[in-house]
Structures are given as C-alpha cells and as structure tokens.
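A single protein chain has been omitted from the complex, and every remaining protein chain is retained in its original position.
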Amino acid sequence: MALPETLRTEFDELCKKYPQGRAGLIPALHRCQEELGGWLSPEILTDCAEYFALEPVEVYAVASFYPMFFLRPVGKHVVSVCRNISCDLRGAQEITQAAEQCTGASCGSSSEDGQFYLEEVECQGACTNAPMMVVDGKYHEDLDAEAVTRILGGLK
Amino acid sequence: MSSFETYLLVRAQLENSHTLEIARGDGAYKAFSKVLETSMEPEAVTEEVKKSGLRGRGGAGFPTGLKWSFMPNHETDTRSRYMAVNADESEPGTCKDRVLMREDPHCLIEGCLIAAYAMRLEAVYVYVRGEYRLPYDRMQAALDEARAAGLVGQNILGSGFSCEIHMHKGAGAYICGEETGLMESLEGKRGHPRPKPPFPAGFGLWGQPTTVNNVESIFNVPFILERGADWFRTLGTESSPGNFLCGISGHVEKPGVYEVPLGIPARTIVEDLAGGIWKGRALKAWFPGGSSTGVLPADTLDTPMDHDSVKGAGSMFGTGAMIILDETACVVRSALVLARFYEHESCGQCSQCREGTEWLEQIIARLLDGRGQSGDIDLLTDLCNGMTPGKTICALSDAAALPVLAALRHFRSEFEALIPAPAEVST
Partner (left out) sequence: MIRITVNGREIEADPQKPLIAACHSNGEHVPHYCYHPGLSAVGSCRICQVEVKQGERPARVVAACRTPVAEGMVVNTNAPAAHDSRRECLEFLLKNHPLDCPICDKAGECNLQDYAFDESQAESRTSEPRRTLEKRKDLGDVILLDQERCILCSRCVRFMDEVPQTPQLCISGRGSHSVVETWQDSPLTGNYQGNLADVCPVGALTLKDFRFQARVWNLSRVPSTCSECSRGCSISAEVLRDGEVKRMRPRPNEAVNGYWMCDVGRFSEAELNRSDRLGPAALRNTAGELVPAELDNALRVVRNLLQTHEAPLILASPYLTVEEGQAVSELAAACGAQAAFFSPPANDLADDVLHTGDPCPNRRGLEGIGLTAMNAEAWAAASAGTDCVLLVGERLLDLLGDTALDDLPISQRLVIMECRRSDHRAVDVAIGVPNRVERSGTWINVDGIEGSIRPARPAPQGIRSTGDLLRELGSTSDRTEEALSS
C-alpha cells in the first residue's frame, strides 16, 4: 500500500472541488511526488489508479505526459535550468555548465552521490529576470555562474 | 515620454497588497459589491465588458465580452456553467500573470466573481501552471481570506448569489495553455486539445458550457465595472483599448514587467522604460508578443504595440511579451531554441505538428552544426507551409512554423551563410 491514509483523506477533500472526482488526479499526483520520495513509482501509480477508479495504464498515460512528474527515482535536489529564448539570450548555457560542474550531474540525470538531479526545462515564466533556475521548486533568478555555485554549493 | 494613466499595478505597489486587509482598504471588491447592491442584470454586466472593447490578454486578442456572450441562454440550457481562468502562462517571454496573482490576487478574485455573476456560473477554476508556487500560494491564501469574509462561496454578502472559486495545478505543459488542452488537463487527463466544433461555450469542462479567459483579461474586469466602459476606452486605441502589462526581456538594460497603454510605440518601451539595448549595442530583431509571434527586423521598432498595428507590421501582438535581440545575437540560434521548445511541447496528436516540430528542429540543428544542405532553406519553408495555417486541431503547429518563416523572411542570409559551399568536384 503506497498511499498512506493521510493522503487519501487529503484526496477526499480535494476531489470535492470538482463535479467529477477524476479532476483531482493531477493535483493528487503532485502531492504523491512531494510526500512519497520525489518520484511516482509504479506502486504509487497503481494505488492512485485504484483510488480514482481508473486502470493503472490510464494513470501512467497521464503522468507520463507532464514533465513535472518523474517516473524514475531522481536525486535529492532537483535543479531545473531554463533553456528557452529569454534565458538563452542572457547566458543560460553558462548557467547549465556551472550547474553541471557544481553538482557533478550531467543534464538529464542524477549525480552519482544521488544528491542532485539536473535537467534543462522550457520557459518557467521568469523571463524578465533571466537567466534562472528552479531548485526544489524555488525560483532563483538573475543568475550568473558564481551565484549558481553559491546556491548549489550550499546544498551539498 | 508623456505620462499615462495606470491602474493594473497601482495596488501592487502597496506593501502586503496581496492581503485582504490592504486590498480592501485600497478598494478591492467595491465594484463587485456595487454589482450586487444595485442588482445589476447579469447580461448588463456582460454588455459593459463588451462595450469596453477589452480584448483577451492571453495571446489571441479575442473580445472578452463577446466571448462571454457565447454562453448559452440559461433559460433554455440549464446545465451547470463554468469559467476556467488560464494561469498556465507558458508562452516564452511571458511573465505578467504571475505578477498579478502574486501581488494583487484579490483583484483577480473580484474579477472572477463579477464574471461568475455575469455568466451565471456554478464555479470558477483557476488553472495555474505547476511551477508557479508562490503565485498559487498567494492566490490560495487570498481565496481563504475571501471565503472567511463571506466574499466567496454560498450566499455572498447575503445577496443570494453563490459562487465557488477553486485553485488547480498544472504539471508542466505549454499545450495546457490552449483552452481545450487546459480543460482536458483540468479534468485529469493528458492535455490533448479538442477539435472545434464543438466550442467550449457549448461543450466545455465535463461537457458543460465553459468560458476560458486569461488572468490579465479577468483582472481588467473590476476596473471596467467600477469606472465604466467609457473610461476604459479613454486608454489604449480604438480597436485595442486599455492598458496591458508588457514583459520585456532579452538584450535590454532593464528587463521587467511594465504597465503601458496599448498603442504605445515599441520604441518607447525599449528605450524609455527598459533602458535601451544593453551594453551600448544596436537592436537586431525583436519579438512583439512572445515567441509564437515571430521576429521582426529592427526598422519596425516604431510600431505601436496594439493588435492591428503589429499585425500590419507582419507579426502579432500575442501576449505583449517583447523579446529583444541585439546585433550580436544569432537569429538561427534563437530559431533552434524555439524549435526545440515546440518539439518538446507538441502534444503529438496531429501528424504535421508531431513530426514537423521534430523535423524543423533537426534541420536547424544541422545548419548550426555545419551539416546544412543546399535544399534545407526551401525545405524549411515547405514544411512550415505544411504546418500552417489552420491545418491542425490547435495552433501550436502554427506557433512553431510562424517564427521559422519570420526568421527566414527577415534574416534569410544568416541561414544561407551556414550552408557549406558545395565541394569541388574533380573532373
């Protein structure tokens, strides 16, 4: 049983917001990922399927559509560097390089010590404060290589 | 630069503007209360919004009042009705809605209440992109305050009018900013846009009548009801009235989100507000309203920032998010960055978009990698013409093709320069 009772109770409340409970699925998957180890394991997807009266294959199809959901284990700290146009124009490539150097992870994978998962992402909506990265859900903007090293170094 | 009236970001200047206490002290919920107290006819509210000429601020510029009026006659169609507020804000370059939700959530809530009243809605769902944590949290906190104060929920302020407003999270898909993709995602499914017809007003969330509006569009509504449609029309231009939030990014000294009237010359924004091109450089190219509008050359900078003028210049107003490229920028590189984006974001339903976005990226990547072939530019043009206009379920295919066509139209030589000269053939 991957879904603890506390989350199920939370989902009961969540689904009341909608005339059809399935609408709670994506918010529920966010909560699962936040509370149950940072990724959505097959057990979690199966339990969610059972909760929402769906087949596991249907929940999997939904989860796999959205890049914010990880279907494999990822490092402890998730570092997402924006690679879209406003950031690219203001040095996003240097930010990525600095992040790779500091974390020891290459883009799209976790560091060997499991401390970091590094990825490039598309526009995060912080264009006027480019370049930027998101670390564990928090926005860090107006970056340079030094700032990246300071921020990520502080997490080691 | 002559000064102009502002209203969108005025309250946001106050400390703690996101709290009910400060917001209300600044006049939040006055417009909505007036609507309730004067028992204004719901249809009259829609008329006022129509009269104002407000155009959607999400990128399409469709008249908001007109969209509201598409909701079916409530006497003959008694199904539950909904509004989804599109806070998915994923158009590259665009970062204005987050400011509004973060700094003045009560104004957005008030706009939702007025819209709900006008369209006789059962509930409003604010669909926020999953990455926007602080804006989401501020909105949720503000909703909790409003609910506690009797401003949201059952029998609001004792008026008999009830309206539920709920927050909802996305999970990282640009295509969920498309109104039918948003609805699919909200229903807990993959964000696959729906073919139209049927249109959301007839078949929307859970098959019920639904209107989808952008955050900034709804944000304007309390001001229109408070100060009147006539006041609104004193700002902006005849066909694009009101102010808008211009997020200007890229190669400028002071990137930022600035409130300006529609119709203001792009040059004014770049030079007077954003400090001009950075590092003392010259302008090479600019996007008027987000990446999907396609690039314009430097000699168009005097174009007024309104829907008709930008269209006349050969692009689109879009979200009003200006992206600036200086003389050292490589247009082909920008084309690649964008091609990668659209390839990543295509939902995959339509053959032209799924395969075309990948193909465009592959060709442009080869060009930049020194492996361009002589037929590549014509091929790019042909492929783009196969992806647009109107050949697919939604406009992402068009949004992917138009920037490439624009870059080729204005900067073809940069692409050509990347193609190696044919090797000498020994006779």
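Each chain gets a letter, A and B, in the order it is written, and its residues are counted from 1.
We take it that contacts are C-beta pairs under 8 Å (C-beta built on N, C-alpha and C of every residue); 3 or more make two chains touch, one makes a residue touch a chain.
Fair warning: this is a prediction, and the values are worked out from it, not measured in the lab.
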Legend entry - Residue among B:126, B:350 or B:406 that touches the chain left out of view: B:350
Legend entry - Omitted-chain contact residue, chosen from B:201, B:329, B:363 or B:377: B:363
Legend entry - Option touching the unshown chain, where B:50, B:120 or B:391 are the choices: B:391
Inset, instruction - Can you list, in ascending order, the chain A residues touching the missing chain? - result: 42, 54-58, 60-61, 64-65
Inset, instruction - Spell out the interface residues on chain B facing the chain that's missing from view. - result: 173, 190, 195, 197, 343-359, 362-363, 373, 375, 379, 382, 385-386, 390-393
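Following the convention adopted for this analysis, only the chains that are shown with their structure count from here on.
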Inset, instruction - Please give the residue numbers of chain B that touch chain A in the complex, ascending. - result: 80, 89-95, 97-98, 129-134, 164, 166, 168-174, 185-191, 206, 247-251, 255-257, 287, 291, 321, 323-325, 329, 333-334, 337-338, 340-341, 344-345, 347
Inset, instruction - Quick one: which bits of chain A touch chain B in the complex? Just the residue numbers, please. - result: 17-20, 22-27, 29-30, 52, 61-62, 65-69, 83-86, 88-90, 121-130, 134, 137-139
